[in-house]
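Of the protein chains in this complex, all but one are displayed in their positions.
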Amino acid sequence: MTPLLTLEEVDTYYGAIHILQKVSLHVNEGELVCLLGGNACGKSTTLKTALGMVSPKVGKITFAGEDVTKKNTSHRVKMGIAVVPENRRLFGPMTVLENLKIGAYVRGEADPVDLERVFELFPKLKDRQSQLAGTLSGGEQQMVAVGRALMSRPRLLLMDEPSMGLSPRLVEQSFEMIAGLHAQGISMLVVEQNANMALSVADRGYVLQTGRIVLEGAAGDLAGHDELRRAYLGR
Amino acid sequence: MGYLGQQLVNGLTLGGIYALIALGYSLVYGVLQILNFAHGDVYMVGAFIGYFVEIALGGPSHTKVPVPVMIFIMFAVSMIGTGLLGIVIERFAYRPLRKSSRIAPLISALGVSILLQNAALLLFSANIRTYDTSSFIPSTAGFSIGSVNIDSVRFAVLILAMLLMFTLSKWVNKTQVGRAMRAIAVDRDAAVMMGIDIDRVIRWTFFVGAALAGAAGVMNGLLLRGVSNGMGFIPGLKGFTAAVIGGIGSIPGAMAGGLLLGVVESLTQGYLSTNFSDFYTFILLIAVMLLRPNGLFGKKAIVKA
Partner (left out) sequence: MSEDTSKLGIGTDEWVAQHEKRLQRRSGALGIVDLLNQRVSNKVRYSALGVAAIVFGLFVHNLYLLRIASNLGVFLMMTLGINIVMGFAGLLDLGFVAFYGFGAYAYALTSSSQLNQHWPTYLSVPAIVIATAFLGYLVSLPSRRLFGDYLAIVTLFFGQIFIQLVLSSDSITFPGHTDSTDITGGSNGIPGLDPFKLFGRAFKSTSDYYWLLLIVITLLLIAVVRVNRTRVGRAWRTVREDPLASQSMGIKVNNLKTLAFVVGAAIAGLAGAIFAGIQSAVFINGFDIPLLTLIYAAVILGGSGSIPGSIIGAFVMSVLPEILRVQNYSEFLFLAVLVITIGVIGKNWKKLAINIVSLIAIGYFVKALFSLSHMTTTPTKTWAIAPVSKALQYWLVLPANRIVWGNMAFIALVALVAYYSIAHEKIKPWLLPIIAYIAIFVWEDRLVADASTTRQLIIGAMLVVMMIVRPQGFLGKTRVEVL
């Protein structure tokens, strides 16, 4: 199986601060991979690097077999990477429908078929489509964020902390939704702090600690791993 | 009553021009959060382009093409020309500064403004030119509603301004670029994550904003006002005032602010004093900033339509 996304020995800096150190990971076609780690360990930076919002100083990034290290975000989204950002980052003063249409920006005008698909997935949104996105509840906003990402017909969906800021019940729903999308064959890279939740739906996982991958393996193995607990407890 | 009506019509025409200028400020501010000081001078360039197109087509009294066609070409060339100028200004004066401090683009814009004014002075000399509209559209042409006379140039300008504003609203609301523009105004990083090519959208924003200013410049010329290198300064300030009154970053706000400003100016000129009309505009600006710092319609720095 060819990997859809790979990061090879990526080093990233913010100014003079070394964030990612020789991070290598890959996501295969149809796979759900989770990236675990505590606060400020470089999870979001990894996502941003994959998306092209942060450019690595050293290392190579490929997507669907093509070297995209030097390509900008717009290009990568066009190639099929979509993201559900941390805190969802909806365009609050715009309507739900407009938010979804923005998701299809790289495809030109939004395809009605894609819209139908999103509304099928989240029937609630169909009734709310002309409501301003900022006025929705947290769970509904999550739906819009996911729907917006799906509008570009992504081959790979990146999710940044899907559980953040949601109530426990909604977190559960959120991961059910992730599992559902996975079942439809969408490849995903999910960044999470909530390790148990993430590992319950993932195929494989990586553990990131202060900018380095310290552990990787199948989700089942990781879930029972002692070091995972240690990784969360201290340096 | 007739006098008041006349002043209102004049005010709305003037306001239409201010509104078109104000839109440029608001669009750019919404996307980049910078004040494009050079905007008034883009308006000046637009007026000059219109003038030279008129000359190229045979001059005011011997046009080689029918008058409506000539006016159309004047607007088209001027809008495209200033639009491109807007793109060039953004590329060279603002884009290199996108990550720098807040004061840098302001000073750079000031520099562009000085450059444009003096380049125009160098190339076109200090002579004041006019479109001489009355020699191809007789000033008697027009119609009356009751005792209010509306001459056809004024009417055309008013209609055209409204038409442009309407088109702009549609563009901002219904096209992907327009939506992307609003998305950038709300949250630039999120817009990038959606795959929006920021540079392209900013280019569009500058093009459209500058083109509207160019159209305003031609309208100003058609209304028999002089065209000269320093003509953009005061209208630039007024356009900014209109944008602030409406709430900077808000598109309907800029339109309403422009029209309001035009009417206020026209009424103060008609009833109070011609010399001090800019003074009243200034007082209005100060009053709005003190009482409603986000403008009459605006939520701060959000482009909405």
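By written order: A and B. Residues from 1 in each chain.
The rule is simple: contacts are C-beta pairs under 8 Å (C-beta built on N, C-alpha and C of every residue); 3 or more make two chains touch, one makes a residue touch a chain.
No experiment lies behind these values; they were computed from the predicted model shown.
Participant: Among the options B:G2, B:P138, B:G226 or B:P293, which residue touches the chain absent from this view?
Facilitator: B:P293
Participant: Of B:S113, B:T133, B:T205 or B:S228, which one is in contact with the hidden chain?
Facilitator: Missing-chain contact among the listed residues: B:S113.
Participant: Can you work out which residue in B:I198, B:I251 or B:L285 touches the chain that's missing from view?
Facilitator: B:L285
Participant: When the complex is taken as a whole, what residues of chain B touch the one chain not shown?
Facilitator: 34-35, 37, 88, 91-93, 96-97, 100-108, 110-119, 121-123, 233-234, 237, 240-241, 244, 275-276, 278-279, 282, 285-286, 289-290, 293
By our rule, only the chains that are shown with their structure count from here on.
Participant: Between chain A and chain B, what is the gap in Å from one C-alpha centre to the other?
Facilitator: 43
Participant: Taking the complex as given, what residues does chain B use to touch chain A?
Facilitator: Touch residues, chain B against chain A: 176, 179-180, 182-183, 186-187, 189-197, 299, 302, 304.
Participant: In their complex, what parts of chain A are in touch with chain B?
Facilitator: Going by the criterion above, the answer is residues 51, 53, 72-74, 76-78, 82-83, 85, 89-94, 98, 101-106, 108-109, 148, 152.
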